[in-house]
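All protein chains of the complex are present and in place, except for one that has been dropped.
Let's look at chain A:
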Amino acid sequence: MERDTNFVLGIYDDEDVLKEAVTKVRDSGVKIHEVFSPYPVHGLEDVLGYRRSRLPIAAFLFGLCGTCLALTMQILMMAVDWPMIIGGKDHAAIPDFIPVTFELTVLLAAFGMVGVFMISSDLKPWAQPRIFDKRSTDDKHVMAIDIAVNAGHEENKIKELLQASGASEVNNKSFE
């Protein structure tokens, strides 16, 4: 359960203004809770200081599992459990096993990575997300600042900072 919290929201109309604003706010020592956008803003993760996603590593590892699973399965079934000569080929006819191995590698890499993405981002059909401002899925960028986390900064100062950084609106939002 998330705690009761009060937020100050800076609403921005333009992605370039937003990126500059994020830099300004972070430079002033105010901690940003999160920024919400209707579309992916390239470069925003850098100014927010986020670490690169490790999902490619997850994809690689799941893909590797797919390769091993496919080769093991085919060799066990074709060469160990019920060996038959087909077209005069070896029991473990590796070139014949490449198509299925490739497909299972892709399948496991894709599903594994997407699964990790869903879990790590808490995306599920029954999720009840906190919506800071509905316009953040339409046409506005929303910067949310948690007042409790920034106890060292006065709320009014934070609002002034957001206004000065180019926010078209500055609002308050509380969640119970």
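The rule is short, and it goes like this: contacts are C-beta pairs under 8 Å (C-beta built on N, C-alpha and C of every residue); 3 or more make two chains touch, one makes a residue touch a chain; residues count from 1.
We take it that contacts and distances are computed from a predicted model.
Asks: What is the protein name, per UniProt, of the chain that does not appear here: "Hydrogenase", "Protein-arginine kinase", "Na(+)-translocating NADH-quinone reductase subunit D" or "ABC transporter substrate-binding protein"?
Replies: For the chain missing from the view, the UniProt record says "Hydrogenase".
Asks: Quick one: say which of A:113, A:145 or A:167 touches the chain that got left out.
Replies: From the options A:113, A:145 or A:167, the contact with the absent chain belongs to A:113.
Asks: Which residue among A:20, A:96 or A:169 touches the omitted chain?
Replies: Looking across A:20, A:96 or A:169, the contact with the absent chain belongs to A:96.
Asks: Identify the residues of chain A touching the omitted chain, counting contacts across the whole complex.
Replies: 13-15, 34-41, 44-45, 48, 50, 53, 55-56, 59, 73-74, 77-78, 81-82, 86-87, 89, 93, 96-97, 99-100, 102-104, 106-107, 109-111, 113-114, 117-118, 120-132, 134, 136-139
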